[in-house]
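What follows is part of the complex, with its chains left where they were.
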Amino acid sequence: MAKRSIKSVGLIVKRDRPDAVALARTLCRHLRASKCQPLAEPEIADQIGAHSASRPELAERAELMVVLGGDGTLLGVARMVAAQQTPILGVNLGGLGFLTEVTSDEARAALDRVLAGNFEVDRRITLETEVERCETSARRRERFVAVNDVVLNRGPLGRMLELDVVADHRPFCSYRADGLIVATPTGSTAYALSAGGPIVFPTLDVMVLAPICPHTLSNRPVVLPDSFEIEIRVRAPDHDATFLVDGQESSIVGSEDAIRVRRGRYGVSLVRSSHPYFEIWRDKLRWG
Amino acid sequence: MAKRSIKSVGLIVKRDRPDAVALARTLCRHLRASKCQPLAEPEIADQIGAHSASRPELAERAELMVVLGGDGTLLGVARMVAAQQTPILGVNLGGLGFLTEVTSDEARAALDRVLAGNFEVDRRITLETEVERCETSARRRERFVAVNDVVLNRGPLGRMLELDVVADHRPFCSYRADGLIVATPTGSTAYALSAGGPIVFPTLDVMVLAPICPHTLSNRPVVLPDSFEIEIRVRAPDHDATFLVDGQESSIVGSEDAIRVRRGRYGVSLVRSSHPYFEIWRDKLRWG
């Protein structure tokens, strides 16, 4: 039960959805009436009656983020405010999402509960990835934070990747596959599921390694403790691989580069909805 | 690092394997030379030079159990000494096993390390299952302990089961399937793997629910916290189902009966070998 009183709320709105914009306008009016300052990106602030703020300002100032969109929109926001641990209220504009667990109809009541301090937060782990480049002059490192997954994939016209994976500093497996997914429990119902991975309860301290189209049929998805560091190297020397974070940020990885995936220092704080996970699974996965 | 000094060691030997019997004889001689009393079941005690003891006596008196057989033999021993928390040293007579991680060649050295107190123990969770019978006169309860898995299966000539599952006291899923496996991480590489489940690192505090041949293709295996109670009821009124513990103990379950699976109060203590899990996975699953 969080108790601090919220003074400013950031809204991220899927602008090409008129229903999202209309709902944002209603929520902003409601926030101001509740003595709370709504913040939004410059492109939309005026239109919905919010105070204009850049994304870094939003990340810094907002004590609550409200996302009006889908799971994809929320993923970007979650990476953006991970270090601030800002709670996120995800409102889905069509049905429910795995992350956006509140429907449009429930949005205002859910917001009221949060403003009243009457809410619980789900902490979801993130994955922190470091790509260590092995270039001519000097080593260069890039860092990424993922909420769903980190994916290494073969290049567009490339062949099967050969991947050497070290887990917890021990040789784990050498895969010959189209790619490899390292997913959080949150990401287990996203891409990893399509690749044959299990559905993992969101609050577990584990990660899933799911190879994509592995050549060896016994290379089945694996669930490991999230305390393990996963190090991946691409063996084949002549083809670059693609590195993708939450399906949204990407990079190119060469054969001397090392990719290291660890549990992120910060998690994501999702405002818990009244819909239990099991209900969302039944609905989204059509178990009915 | 366990430190108590061990005075008596129980040996469970696969009697139809002459190599097991010969190795047992060698180990018993070695134990007596080390001032340690070897105990074995009456059927084999004389033959290998051990003191005769019934299974309950073995469970009570042995401070270490040595199993000379395969994973199947070890499963039975593990259930037998679960409440005593006796450490188990599993020696596999052919290659390695998922549970019997020491080869015949390594057996004596491994035993010496244990007697010297120079060993670590892996704790594996168990599953405690209660079958609550709904019979004419009075309710009757049966209890089982599983190291690998608890399986509910359709009867021999029966049709697809309809199973209503409640997890953590909330409606989880209604399966139409041949059956349902609830597996420990230890059991994830046994039957659950054949049913499409993931490979789970053995020390994780989770359980796997894997439906067998589910009618609904999106009914994929699920990984849940081991703090959840799983309650299963068979809906179809006219067919009995089969209930199996570690593939070794069985019972018949009717449509009014409730099966409740929880993490067991006691775990299994396996003497850790020098073979890391990943090596065993690569070997047993032929990832090479």
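In this document, chain identifiers A and B correspond to the written order of the chains, with residue numbering beginning at 1 in each.
Here is the rule we go by: a contact is a pair of C-beta atoms (placed from the backbone, for glycine too) under 8 Å apart; a residue touches a chain by one contact, two chains touch by 3 or more.
This one's a predicted model, so the numbers in the text were calculated from it and none came from an experiment.
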Note to self: Out of the whole homomeric complex, 2 chains are present here; how many copies are there altogether?
What the structure shows: 4
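We take it that only the chains that are shown with their structure count from here on.
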Item checked: Distance from chain B to chain A - Cα centre to Cα centre, in angstrom -> 37
Note to self: Looking at the complex, which residues from chain A come into contact with chain B?
What the structure shows: 167, 170-174, 185, 188, 193, 196-201, 203-204, 206, 208, 216, 218-225, 276, 278, 281-282, 285-287
